[in-house]
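Apart from one protein chain that is not included, each protein chain of the complex appears where it belongs.
Note that the chains take the letters A, B and C in the order they are written out, and that residue 1 is the start of every chain.
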Amino acid sequence: MFVIMEEGAAEAQIEAVIGRLITAGFNVHRSTGAVHTVLGCVGPKEELDPGVIELMAGVRECRRVITPYKLAGRNFNPGGTTFSVRGVEIGGSHVVSIGGPCSVESEAQIELAASQVAQAGAKGLRGGAFKPRSSPYSFQGLGEDGLRLLRAAADRHGLFAVSEVMDQTQIPMMERYVDVFQVGARNMQNFNLLKELGKSRLPVLLKRGIAATVEELLLSAEYLLSGGNYNVILCERGIRTFETYTRNTMDISAIPVIKKLSHLPIMADPSHGTGRRDNVIPMARAAVAAGADGLLVEMHPDPDNAVSDGAQSLLPGQFTDMMRQVRLIAAAVGRTA
Amino acid sequence: MFVIMEEGAAEAQIEAVIGRLITAGFNVHRSTGAVHTVLGCVGPKEELDPGVIELMAGVRECRRVITPYKLAGRNFNPGGTTFSVRGVEIGGSHVVSIGGPCSVESEAQIELAASQVAQAGAKGLRGGAFKPRSSPYSFQGLGEDGLRLLRAAADRHGLFAVSEVMDQTQIPMMERYVDVFQVGARNMQNFNLLKELGKSRLPVLLKRGIAATVEELLLSAEYLLSGGNYNVILCERGIRTFETYTRNTMDISAIPVIKKLSHLPIMADPSHGTGRRDNVIPMARAAVAAGADGLLVEMHPDPDNAVSDGAQSLLPGQFTDMMRQVRLIAAAVGRTA
Amino acid sequence: MFVIMEEGAAEAQIEAVIGRLITAGFNVHRSTGAVHTVLGCVGPKEELDPGVIELMAGVRECRRVITPYKLAGRNFNPGGTTFSVRGVEIGGSHVVSIGGPCSVESEAQIELAASQVAQAGAKGLRGGAFKPRSSPYSFQGLGEDGLRLLRAAADRHGLFAVSEVMDQTQIPMMERYVDVFQVGARNMQNFNLLKELGKSRLPVLLKRGIAATVEELLLSAEYLLSGGNYNVILCERGIRTFETYTRNTMDISAIPVIKKLSHLPIMADPSHGTGRRDNVIPMARAAVAAGADGLLVEMHPDPDNAVSDGAQSLLPGQFTDMMRQVRLIAAAVGRTA
Partner (left out) sequence: MFVIMEEGAAEAQIEAVIGRLITAGFNVHRSTGAVHTVLGCVGPKEELDPGVIELMAGVRECRRVITPYKLAGRNFNPGGTTFSVRGVEIGGSHVVSIGGPCSVESEAQIELAASQVAQAGAKGLRGGAFKPRSSPYSFQGLGEDGLRLLRAAADRHGLFAVSEVMDQTQIPMMERYVDVFQVGARNMQNFNLLKELGKSRLPVLLKRGIAATVEELLLSAEYLLSGGNYNVILCERGIRTFETYTRNTMDISAIPVIKKLSHLPIMADPSHGTGRRDNVIPMARAAVAAGADGLLVEMHPDPDNAVSDGAQSLLPGQFTDMMRQVRLIAAAVGRTA
């Protein structure tokens, strides 16, 4: 922890702060300059709330020093984490693509989607069974039936299956159907859910919340890791800004930033990131060019009649075209896709 | 639904859009001007995704018309909703204040807090038992023991009790202790939780998410109302912006906006709204001046040693002073506090 | 300046940073704890870019300590700055209101506006002569003729006159007509303009940019003060956020924050802050409740036919009502209005 005193802070104010810090168990080093005094404070646990010090008279700023996440930090595994999902390596030199509809709607729909996804060269099949919709009057998903259809379609085409878990009560049931749990942006800080997923044997794809900083995303990953689940995939899917032309603003720079700060694989979701089908392919290229380890893309056999997210779902032919373009970009950065 | 065609859209494009809309069950009225064609479309349910139309050739914009919330809208109860919590009217001419610590820490702490809150003239006691913290290594709350202490302290001082519910599995247990469920900002779109709370007999204080629009807040309230729970209190507690001096930017204008759009009572939380004790009182005054029906304020008998949120908690004397100042502002807008 | 090394930074990395800092003229104090090393650095001028240090191996963070503004800071004049404009004290116990149309449109319009503003008890008359419009095809203002009309109307009704200056070439001409220069949000960081206004004898009302932090607003004020013009009024007028229901999100908390950080008077503009007439009065009340020293409000004798900003302009009767309500709030915080 360090404390910056205001210009002209009185000696008594400085000593009061030092006294408070020593009481809390810190060793304090004082640096006094022409205009400012800075206190460097070192303690074993740093439990003290810096805001409390900041409100003391004469204090300009107080900040904690210890990185709040440890297991999610790059130092924990400097070479980068890789793991396998049904034989597909995540986090390695191959850029792994996952495609499929927003919602599982019927056996025919998910079977067709799986066949198209597999033919295009993607490795995973996505499909929602429980749909968290902003409005209570919208389609809410097929539930466990949807998961059963997803599993069967994935198996027929040699794909791994990804679906979103909405709360911790669904975990044991879903473990029978999926290979990867997806945690949606709205649940990124549902800590009770994260704690239970930390105990699961299945990998978790954790999406960044629309108002979450990179640090908060890594702290949420820390919940999973500290529970014992080390197979975590992070996913950038757009943040909320003032720009309204796109549904969200995809923060492509989060990809190299996370690569630097963390050892975990990072994927990108250009469908939610932009909300418009016509931007998905350029943003998929950009994500891979920036270093993404994978893509999560909505594709629907008949998006005009999709029950949800049709406008951001690629047509099957577009998905195939995206895979072709992404392969060229991956080669330009020394990877495959 | 209405559709705006691009300048110079071809007749064939316009007809393709009209055809698509008629297939979907709409009646279409066409307005053609010097440069633009506008299609006004009226259908019984408007299930069609406007994004799908927007991607058709020649279309510039397509938007839904029906207000997505109904029960939460002002029209549903134009006079405004009021209800009673342990004899205290919410939404009426009295501005209702709720005070107390972020977390229940001990019997002595919550007893002292309750006594100070009651003496200052507030009506409700708040205190968290399950703390959703960004870091898995921080204090996580006393759990059911905390609720028991909260209930007892509230009863001794004639206050109603408010505490945050983290997920739907806690509802039956918590109903034994609290008078109002608080739903935190991070859970504003935890729809499984909202659905279950819609079935509860207890009022719900629903906080706005840090990246939620007013419309999204009202849609989340709609989940509660459509489940049968009409005793909902909305709460503005700050949104996330680029400004970093304050923890959040409190959107005071949301108060008159919500008063116009909805019949539900709206409270303000200047503690989370600003994150700094020295801004809480001015922002409490501003919220009441703008029309807030109540205040939710963190107060701790000894904030410097609080286990959480100490920097934004008022000292007991400050809480009393806030109540005095708020009473003057309430009088200036024709209310009591 | 202080430097926080990463956990596990090598001794050679720490020494390289210390060497770099000493070369740049700093005295360095080193604090080594169980996990982190912190360097407190004190130098006479702190010209070194902290970003350069931050990119050195093993460095986690480097930050400057010296407050970037000096003359605008509260310490420079702890009692708070007041000055007089045509006999009206700014920054004192009276909350000063300024009303008038967005644009001066005609002699009849500005004369009627001035009469209504004066009768309602406001002290200043605003009216734009050069309109910076987002579109080149919109009305661009009456120019010097507009200023002449504004001056005459203000004089007839004993009001001081405020109008926006668009660039430094207009200063000498405008000094003949106005009592206060207004600098618009888009020009808050037009430093060439600020430098020239620093040499003027007239007060400047400096609006916060829609994406400017409070610190950046104070730095822009510093340009004026360091040029010798100490009569500066700051003005909060809304920042740009994701919320689209209101045109901007008015940051009411900036008012107490600026009161703490600076000695300069701070006004509020609820017209641009909300963009909708029906929110102006509640937000005017909120601003005064939070401590604003004045209000800048758009009022038009016939807003439905205004050439610009009609939707956010109050009707004359509403302006009078606002003044009445604001007077009650001012009394509740121990002031007049």
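Rule of thumb we're sticking to: a contact is a pair of C-beta atoms (placed from the backbone, for glycine too) under 8 Å apart; a residue touches a chain by one contact, two chains touch by 3 or more.
These numbers come from a predicted model, not from an experiment.
Chemist: Pick from A:52, A:255, A:297 or A:311: which residue touches the chain that isn't shown?
Modeler: Of all options in A:52, A:255, A:297 or A:311, contact with the hidden chain holds for A:255.
Chemist: Determine which one of C:37, C:116 or C:190 touches the chain that has been left out.
Modeler: C:190
Chemist: Name, in rising order, the residues on chain C that touch the hidden chain in the full complex.
Modeler: Spelled out for chain C, the touching residues are 20, 49-52, 54-55, 68-69, 132-137, 166-169, 186-187, 189-193, 195, 209-211, 216, 219-220, 222-223, 226-227, 240, 275-278, 303-304, 306, 308-312.
Chemist: For chain A, enumerate the residues touching the unshown chain of the complex.
Modeler: 211, 213-215, 239, 241-246, 249-257, 260, 273-274, 278-279, 282-283, 285-291, 325, 328-329, 331-333
Chemist: Considering the whole complex, not just the chains shown, which residues of chain B touch the missing one?
Modeler: Given the touch definition above, chain B has residues 2, 4, 6-8, 27, 29-36, 38-44, 60, 65-67, 75, 240-242, 244 touching the missing chain.
The definition used in the following text is that only the chains that are shown with their structure count from here on.
Chemist: How would you label the chain A and chain C contact, same or different, if same means the shared numbers make up over half of all numbers there?
Modeler: Because over half of the interface numbers appear in both copies, chain C and chain A meet with the same residues.
Chemist: Could you give the separation in Å between the centres of chain B and chain C, each centre being the mean of its C-alpha atoms?
Modeler: Centre separation, chain B to chain C: 30 Å.
Chemist: Just curious, how far off is chain C from chain A if you go by their C-alpha centres, in Å?
Modeler: Centre separation, chain A to chain C: 38 Å.
Chemist: Where does chain C touch two or more other chains at once, residue-wise?
Modeler: Residues 241-242, 244 of chain C touch two or more partner chains.
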